[in-house]
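Part of the complex only, each chain left as placed.
Residue numbering begins at 1 within each chain, and the chains themselves are lettered A and B in the order written.
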Amino acid sequence: MMQTELTVLENNKIAEETVEMKLGINNANPATDIGNFTPGQFLHVKVGESDTALLRRPISIADIDGNGNITIIFKISGRGTDMLSKRTSGSRVNALLPCGTGYPVDNLKLDTALLVGGGIGVPPLYYLGKTLAGSGTRIISILGFQKAEHVFYKEKFAELGESIIVTDDGSYGEKGLVTDCLSKMDIDFDCFFSCGPTPMLRAVTNKLSGRPGYISVEQRMGCGIGACYACVVPVKGETGFKKICKDGPVFAANEVSL
Amino acid sequence: MISLETKLPGLHLKNPIMPASGCFGFGREFSELYDLNKLGAVVIKAATQDPRYGNQTPRVAETAAGMLNAIGLQNPGVETICTDELPFLSQFKTPVIANVAGSTIEEYASVAKRLDESGLIQALELNISCPNVKEGGIQFGKDPVLAAEVTAQVKRTVAVPVYVKLSPNTADIVQMAKAVEGAGADGLSMINTLTGMQIDLSSKKPLLANQTGGLSGPAIKPIAIRMIYEVRQHSGLPIIGMGGISTAEDVLEFLLAGANAVAVGTANIHDPFACVNIINRLPQLLEKYGFQNMEEAVGGGIRNEANISGS
């Protein structure tokens, strides 16, 4: 964990109100510093000063390239992400990284992985899929968006394996929710990985209950490093909370109550 | 370079800067970022008798130049704190101040006793912004009689000095300060958060699951400064000042208002290096404004005022 000033290398609009930003870590050693970042971890981004945007914004790692440059993808959904979207190439972005505990990719030997993502939950699944595919796992992804204009990274996921896009209004791909898709299809997989809004995660874990899987959970955060107890999620079956920013955001599907 | 050394009852601080309770956990996470020996002291998250799981989420919201929090005193309970957390902190040469919360006077006293007996803390800070279940939920921090009782009871129970942390949600902060001073407090911490709320326009409901939360950050600094300035003129107790500090300039403003040391809360959430940055900058800032030492700054705003009205 470190606090660093990243340099914006690219700022691309890749869908409606959706920004893909490439960030370079200055003076970092790609092997030691970035080599052990895992999919599912996030950056805790300082988008403003304490009078304009006091709280940092958590944004997932969407990809890391061979040079150790980090890609994030975010939706402009409020003041902070709007401020962040205005950073042009060459400007600096202060972030804490890597935050949280990602998907346990090193401990998994899988034949087939099912990725189920919704909206701004899609980005971390790309880095996860790429990493798993790199170690020989077959990837099937089901990605849900509100409408055609919001769809991004369809080609990138298609390169990883079979990829199904669904939209709420049917304006692109299948019409409906990712869970409709799960019901209709008979997919064979060893483990599922899901990230997206809480109602979606709830529906997905219900539908796939009993199957091994991991989910990435969202909550409003304070410190992002485990010190303030802002971002907790109840542990299933006992009184107690886990910290999303430290123990998560990735949890085994049956570990926490949504 | 100006020495930042600061002496308070029971505490010998290498500098007057400490993280505020609740914004620093028990120090573990921050110790991965910097050496905790740099800090004047460490104030830990509130301890209660039994483990507390806190409120439902969301627990935080952003406001103009501030934030709301409703953590709900989540902590592993005083026993675990004494066996698992304090030993970790004792590897540092930095004094530890334990923040104590409770629902009854008995709980405050028993938590304080356990912490004192651990031998791992140098002072206690009583968080009296908690509702007293016996008195039907009225806050200890809003009633001078209750505040004095809890202070007196804890003082009878422990050997370490006791700082009482005042709540700003009161019409008369001086009355509160005098009540706990009369009951034997060794020092004051001020201020805790102001009760606030944010309503989410989409859900049409209070954003925090707990509905209300405590307002902290730069937004509340003028209120903290005013309260410390007022109390300084009516109480001889040392004051640990806090509320919206994020720069060395803010620290100097608190010292001039009458604080003897300061705590930095919310700023750690915005920038985890806030405390060390302030510590590094403070000596040159004091020099810039013509101070020879820390003592000159403390209460400087008041001495100066007094001179003027006396002349």
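FYI, a contact is a pair of C-beta atoms (placed from the backbone, for glycine too) under 8 Å apart; a residue touches a chain by one contact, two chains touch by 3 or more.
These figures come from a predicted structure and were not determined experimentally.
A.B. asks: Each distinct chain appears once here, so what's the real count of each in the file?
C.D. replies: Per chain kind, the total copies in the file amount to A x2, B x2.
The working rule: only the chains that are shown with their structure count from here on.
A.B. asks: Roughly how far is chain A from chain B, centre to centre by C-alpha average, rounded to an integer in Å?
C.D. replies: 36
A.B. asks: Which bits of chain B are touching chain A when the two form their complex?
C.D. replies: Touch residues, chain B against chain A: 22-25, 28-30, 32-33, 45, 53-54, 57-67, 69, 71, 74, 217-218, 246, 266-273.
A.B. asks: Please name which positions on chain A make contact with chain B in the complex.
C.D. replies: 1-3, 46, 50-51, 53-56, 80, 96, 219-223, 225-233, 239-241, 246
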